[in-house]
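A single protein chain has been removed from this complex, and every other one stays in its place.
And then subunit A:
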Amino acid sequence: MGATAAGVVFIASLILALGLTYRPLGDYMYRVYSSRRHTALERGIYRLIGVRPDSEQRWAVYARALLAFSVISILVVYGMQRLQDKLFLSLGMPPVTGHIAWNTAISFVTNTNWQAYSGESTMGHLVQMAALAVQNFVSAAVGMAVAVALVRGFARSRTDEIGNFWVDLVRGTVRILLPIAVVGALVLVAGGIVQNFASPHEVTTLTGGTQAITGGPVASQEVIKELGNNGGGFYNTNSAHPFENATGWTNWVEIFLILLIPFALPRTFGRLVGQNRQGYAILAVMGTLALASVVLTNVFELSGHATVVQAVGSAMEGKDVRFGVPDSATFAAATTLTSTGAVNSFHDSFTPFGGMMTMFNMMLGEVAPGGAGAGLYGMLVLAVITVFVAGLMVGRTPEYLGKKIGSREIKLASMYFLTTPTLVLVGMAVAMGNQAGLAAMLNSGAHGFSEILYAFTSASNNNGSAFGGVTVNTPWYDVALGLCMAFGRFLPIVFVLALAGSLARQAPVPESAGTLPTHRPQFVGMVVGVTIIVVALTFLPALALGPLAEGLS
């Protein structure tokens, strides 16, 4: 079987598996978020944190709870890193430096998992597990909670309440992420991924030198890294490391885990609003964009004609021979289409257009299918914008799922879609315009600029993957990227929750023949078009001076 055929089978089997899980998982999540019952464990947690689980919150209260939880999380993760030499299982590592600890704390709490450090040589086991892995769970659950709150805004009417943040957070963690993670970890362990508390082994290599091999609770962290769209690897080389991603089929499992929840959430959305076809429409938008991106990335990588590529015969530079070109390209597309940011190959070494695709995926706002929860709410905001323009064209005040899209809704949706591009572009411009920014560049020309663009795109969109080629563990970059991550996460969340509150208050408008149907291919096509055109128009100048200039030369 040739590389192309293998790649096609790989992608087709992924689509099949995701298709099979769409309904059961989506329905299960619907039940989780709409159930009135609490398990004993959950009741214990609520009592511990002093929450009345049956009282619901207005959007502002929901947002305040979420922000408070996130600030405390940041402080805890920061503190544990700074004090790690005083904690157990530190493997003798010194405290993490202040700016890196700050950057890492924000990075993991915002579900970004940008890593300005090298995992195996910076963090002890306790910090990896109790600080970072815990955030891998809860940061994903926060994203899902926000998505569910927004969907409730569409589903409910004449109410101020959009749910209870603490209940959504706990349920997402305990009922969805944990069970899947346990099963997934066992599968990965079976695939050869390590799970131990061992101290580093000193081994003598074939050439006679010595090397420290660090083991650790890798599988447990690996599974949630993918499942929760976090992406922060136990090891510096992330999913390219054989202890994190041993074989071709663990690679398949990891991609599957990355896409699992984001692709099932549209079903949950459809169930919550009582129209499964609306879920299918959102799924179709995500699927169309994702498939196009995966195919294009593969095509660019397989047909790359850069110098090295032609010398070696294929674009294998920066890719692992375990995976080959197609499986690396597919992983790269999946990790950037979601907010995961795990890597099994070096995006910097991709062909210029292949590398551009990974950037473009993130610039889409990570909506196809996007991060756990974040993808769904991002996509729904785009649907709101599309509905507005399309709705005017059918001669009615635009409405989506029976809710009118008026000036307040458009204001919030606009602020949402302004946030990340502004962070990316301003961050990138400031980096390119100051010495601290330019000094960290290891490459020159268009490619050097692409690396900076990638860094800010990744941080602002909470992806966390890196192109590389930039020394980002300097105080300047730690602060700049940290700010991008924090604003890129929490500003949109506040706008989305405000939107949810505004929608929930409305009385629904009944559907009629004059209502724009939002479940037909026509609408799906329009959302796809709006997403691509708005992104292309925003980022074309930057892309032109980076990957396009490089690829067209």
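The rule is short, and it goes like this: contacts are C-beta pairs under 8 Å (C-beta built on N, C-alpha and C of every residue); 3 or more make two chains touch, one makes a residue touch a chain; residues count from 1.
By our rule, contacts and distances are computed from a predicted model.
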UniProt name of the unshown chain, from "ABC transporter permease", "Acyl carrier protein", "Sarcosine oxidase subunit delta" or "Potassium-transporting ATPase ATP-binding subunit"? "Potassium-transporting ATPase ATP-binding subunit"
Can you say which of A:Gly143, A:Gly371 or A:Gly551 touches the chain missing from this structure? A:Gly551
Selected residue (touches chain absent from view) among A:Ala5, A:Ala68, A:Met393 or A:Leu442: A:Met393
Checked against the full complex, the residue among A:Ile11, A:Ile45, A:Val77 or A:Ile385 that touches the missing chain is A:Ile385
Provide the residue numbers of subunit A that touch the chain removed from this figure. 385, 388-398, 402, 405-407, 409-411, 414-415, 417-418, 421-422, 425-426, 428-430, 432-433, 438, 444-446, 448-449, 507-510, 512-517, 520, 522, 526, 529, 533, 536-542, 544-545, 548-549, 551-553
